[in-house]
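Removed from the display is one protein chain of the complex; every other protein chain stays in position.
In order of appearance the chains are A and B, and numbering begins at 1 in each one.
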Amino acid sequence: MPGLAKTIKGLWSLIVGLGVTGVEFFRPQLTVHYPRKEVDNLATYRGHIDLVARDDDPLTPRCIVCRKCVAACPSGCIAIESRLVGAEPGGDARELSLAPGLIVTGSHAAPPPRQKIRREVAAFHLNYNLCSLCGLCVQTCPVQSLAFSREAYLCGSSRADFEFELLERLRRRAPAGGQRAA
Amino acid sequence: MGFNWLSEPRGDYYTRHFVPTPEAEGDRLILNLGPQHPSTHGVLRVVVEMDGEYIMKAEPVLGYIHRMQEKMGEVKTWRQYLPNMGRVDYLHALAWNWAYVGAVEKLAGIEVPPRAEYIRVITCELNRISSHLLWWGAYLLDLGAFTPILYAFADRERIMDILQMVTGSRLTYCYYRFGGVSADLGEGFIQATRDFLKQFKTRIPMFHDLVTGNMILRGRCEQIGVLPLEMARRYGATGPVLRGSGLAYDTRRAEPYSVYPSLDFQVPVGVNGDAMDRYDVRLAEMTQSIAIIEQALEAMPDGPHINPDVHERLKPPAGEVYYAVEGGRGKIGVHLISDGGPRPYRVKLRSPSFCNLQLFAELAQGTLLADAVSILGSLDLVIPEIDR
Partner (left out) sequence: MTMTEIISHPLTKLVLGLVLILVFVGVNGLILVWMERKVVGFIQRRPGPYEVGPHGILQSLVDGVKLIAKQLVTPRGADRFLFWLAPMLSVTPVVICFLPIPFSPGLTAMDVNLGLLLILAFSGINVLALCAAGWGSNNKYALIGAARAVSQSVAYEIPLLLSVLCIAFQTGSLSLSAVAEGQSRGLLSWNLWVQPLAFVIFFISATAETNRAPFDLPEAESELTAGFHTEYSGMGFGLFFLAEYTYMIVVCSVATALFLGAHDGPFLPGPWWFVLKVYALILALMWFRWTFPRVRFDQLLNLCWKWLIPLGLANLLATALVLKLGE
């Protein structure tokens, strides 16, 4: 009669299974009703990158235009436009508005480096369509000028909606009436 | 009418060149399972010749999502190739991460801090549990049980939440770096992992009650797709498919890497090599992974999570390297050839699903269509990994 015993055991297994689903039926739901509630793990979500402002100036990014992130990116998402900025003894910024990379500082065409001249971001383009969120750019940045945003709810109807200008985003994020800190 | 599609010889290259079995008579049916079919879980296509409900011959057709992953390796720098690894097998992405990172580390002689090794073990095993959970649900979906996949996903979501804490993403992780991992584990991660393991241990008996003991499921799995060890060897099957046939070959034990030698865990094996054994092996592996994670959490030392000396523009010395890790589906191997330049000269990815799929043609021969679906599910194939 091992066959019969096996059958009875099998039938019992069906009842056990029904018991499991029966108990689950009365347990609370796990679904998060999206528009009414949100999931609670957005704090660790890693969205597209954003520029980080300098500690003393919420309008200027820390970026030193080393372009390491551009080189690191596997998908070629990042493009940076820059300009040269030289500080006058008085402290005013004097824009040289030279085409980036055209004239090398210190060459005969450029004005002699009377004072410290540095590069500044003119525009930081991110093509989020291509980004695979690997985080290599953030890891590479020597001055921690890049950070992940928490934008989980991005949507758009065309590719152009995901081509971001990060400098603009930084300026928009800055506190209202954000002036250069004295 | 013009074009009479019924009399026109139709079908693509594969159907036209499909050779029916020699003794085939007129009333055989050539059926395309896929590329869009509910039980192939992706764009796999199997051309089958059927006599009634019996499969006379089955022939897998590959390449529907070939993405040239290997070729991409030759045009990207060593580091830029990292995110590709999460997309080969999206279910056990961290194992592929590990295989590539490990290969480059071996080639370039990069030292990995001990804490990073433990972090890798913990996250990779968590990922293995989530991969097996998804297989469990999807396999039962193939067998017509709809509910288990939702229960599996409830737990899988928690694993993804935990992994999101450190990796920032939920599926195609790109977390391991040459010489470590990209972010350190925080207290929150460790606590959440401990909580999850505690709760998950109570879930496994529930899974067994709902499914494993079920008479109908046993009828669908026992003695179905019996894979003799000799045949598994012949096809180069690895992972739970091979272990289900009774050989305790686990890369973590056979070719020890990282800190696995210092961890205490069993390698579950089956006896008959049927679908039920493969099922049992995978469920037992989840329990083993829990044990591994618990030990690793205890033993994890303090220290840096990444080796700071790795150069950004890494140029490993010219040479060849092969590095294998144990993924959810079997042995994941990465074979790299470097010419000393900034890019790999050649990348070869050994994907376990590719080898395991080849078994299907022979296993499915002479079975019922329903059994073939059960066999296909029990092999646990991830189609992007097959095509790469």
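Just so we're on the same page, a residue touches a chain if its C-beta (ideal position, glycine included) is under 8 Å from a C-beta of that chain, and two chains touch if they have at least 3 such contacts.
Just so it is clear, the structure is predicted and the values come from calculations on it, not from any experiment.
For the chain not shown, which residue from B:P38, B:P256 or B:P317 touches it across the whole complex?
In the full complex, the listed residue that touches the missing chain is B:P38.
Could you tell me which of A:G17, A:P61, A:P74 or A:G135 touches the chain that is not displayed?
A:G17
With respect to the chain omitted from the figure, which of B:V166, B:A324, B:V373 or B:I386 is a touching residue?
Answering carefully, the residue with contact to the hidden chain is B:V373.
At which residues does subunit B meet the chain that is not included here?
5-6, 29, 31, 37-39, 52-53, 140-147, 150-151, 154, 210-211, 214, 216-217, 219-220, 368-371, 373
Given the full complex, what residues of subunit A touch the hidden partner chain?
Output for subunit A: 14, 17-18, 20-22, 24-31, 33.
Quick note on the criterion: only the chains that are shown with their structure count from here on.
Distance-wise, how many Å sit between the C-alpha centres of subunit A and subunit B, to the nearest whole number?
Each chain's C-alpha centroid was found; their separation is 30 Å.
Can you tell me which positions in subunit B touch subunit A when the two form their complex?
Touch list, subunit B to subunit A: 76, 79-84, 87, 147, 151, 154, 157, 161, 164-165, 167-169, 172, 174, 177, 182, 206, 209-211, 213-216, 218, 312-313.
Using the touch definition from the top, list the residues of subunit A that touch subunit B in their complex.
Those residues of subunit A that touch subunit B are 9-11, 13-14, 16-17, 19-21, 24, 30, 41, 44-46, 68, 71-74, 132-136, 139-140, 148.
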